[in-house]
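Here the structure is laid out as structure tokens; the discussion comes afterwards.
Take a look at chain A:
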Amino acid sequence: MTSFDVNVHYVTRVEGHGNLKARVRDGQLEECRWEVPEAPRFFEAMIRGRAYHEAPPITSRICGICSIGHTLASIQGIENAIGFVPSEQTLLLRTLLKHGETVQSHILHAYYLAAPDLVGAPSVVPLATSHREVVLRAVRLHRLANEWCDLIGGRTTHPIRAVVGGWTRLPTVEELRGLRQRISEALPDVEATVELFRALPFPAFERETEYLALRKPDEYAWYGGDIASTDGDVTPLPQYRSKVKEFIVPHSTAKRAKGNRSSYAVGALARVNVNYDQLRPLAKQAADALGIRPVTCNPYLNTAAQVVEVAHVMEDSLDVIDRLLERGLREEGYAVQARPGTGVGGVEVPRGTLYHEYTIDAGGRITDANLIIPTGQNHQNIEDDLRALVPTLEGKSREEITLAMEMLVRAYDPCISCSTHLLEVEFV
Partner candidate 1 sequence: MRPKVAVFDFGCCEGCQLQLVNLEEALLDLVGLVDVRQWREAMSEHADDYEIALVEGSITRESEIPRLEAIRRQAKVLVALGACAHTGGINAMKNHMPMEQALEIVYGDKARWFDTIPARPLSAYVPVDAAVPGCPVDRQELVEVVKALLMGVTPALPTYPVCVECKMAENVCVFDLGLTCMGPVTRAGCRARCPSNGNRCLGCRGLVPEPNANAHKEILAEHGRTVEDILAEYRMFVSSAEVAQ
Partner candidate 2 sequence: MSTPLTRQIESLYLGRPATVTAVRTLTDKEKLFDVELADGPLGHEPGQFVEVSVFGYGEAPISVASSPTAPGGFQLCVRNVGRVTGALHRLEPGAMIAIRGPFGRGFPVDRMRNRDILFVAGGLGLAPLRSLIGYVMDRRSEFGHVTILVGARTPGELLFNDEYAGWARSPDTEVHVTVDRAAEGWTGHVGVITTLFPRIQVDPKTTTAVIVGPPVMYRFALAETFAKGVPEDQVYVSLERRMKCGVGKCGHCQINGIYVCQKGPVFAYAEIAGLEEAL
């Protein structure tokens, strides 16, 4: 029987820092810590007293990877707080921007961060020579996604044009047409991506899990919606605190969350599990090819679910653009009347549901903010998965076990830099 300690200082190829510490005795995981030594950055404190319109650009800086998601969640929370209802055009453009980020981030994770594991390479760097075609395809898709976000948001990271009330600048009709063409031309690359990941050996491991994602009646939810659980319950967004129960456990290093059970998962796999029926045809095919149908409980397949979502948002974007073009673009400005109040924003960012809640006073200043990021919600689930995983690795070498654990952490695509709620605690 195997006995050893795992101590991976800084799991690489994740956004942010995470340390993995485990003590395996006789094939059993006696102790497991998924630590997050990321520096706390105090966003909730820093935006107190700020004018409401400053929240999106400030909270965008919580995470460079899902800065678009933070911006949109913040805008949504603020607009709900001040009682502003955005126009249909504004919402369509927000969805389009959100879709760009989903492609950006999922391609980055699937190709650059996760794929090397699946082909046994230490990083994407050697793949640039050994699998040049694959890497070039990844670069093509990634470039498209970035230029897409540039076009709609004004910048790939920390968008400029999306603000409380609407948009500071609209894309032109020609730009939208061009983007539509480029997206449709990229669909073969998406299909090839599905093929690629279909052929890759995802480890087989399952653990029954509660999955949470936003859900809307009429579409696969990204921006707003209710909080739906694979356990069947549905919670309205404003009551998120009753579903997302934050807690700190003594041996842990980060603020975590639970739902019905000891832990739950959010992210691409959670969304596909919750909203499978709303996937677009191309995405359904992809899900079939990759072996995902609700409820899939293999956390390694989160990467595959990301590929499914890429197919979904690419196809959906064609439709969003068509609707925008049909309506015709109108300069609407972004002036708002602010009234005091409290509001919650919920957005599905690449790694799961992101909540931004704000209270605004009569002077338009923020008096209180609560931000819950997806990775924090996944922490407990990651640890629960690891505990279940190790006994199944019976007979493997120490290196193999370590790698399997690391890969599992990576499959969650943890974006630890979002350290609004992450803390490092020294335990004595």
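In picking the candidates, the idea was that all candidates are chains of the complex that A comes from, given by their letters.
We take it that a contact is a pair of C-beta atoms (placed from the backbone, for glycine too) under 8 Å apart; a residue touches a chain by one contact, two chains touch by 3 or more; residues count from 1.
None of these values were measured; they are calculated from a predicted model.
Undergrad: Candidates 1 or 2: which touches chain A in this complex?
TA: Answer for chain A among the listed options: 1.
Undergrad: Touching residues of chain A toward candidate 1 in the complex: what are they?
TA: Listed in rising order, the residues are 10, 12-17, 38-46, 48-51, 54, 57-58, 61-65, 67, 108, 112-113, 116, 122-125, 128, 135, 139, 142-143, 146, 154-158, 160-161, 163, 167-169, 248, 417-421, 423-426.
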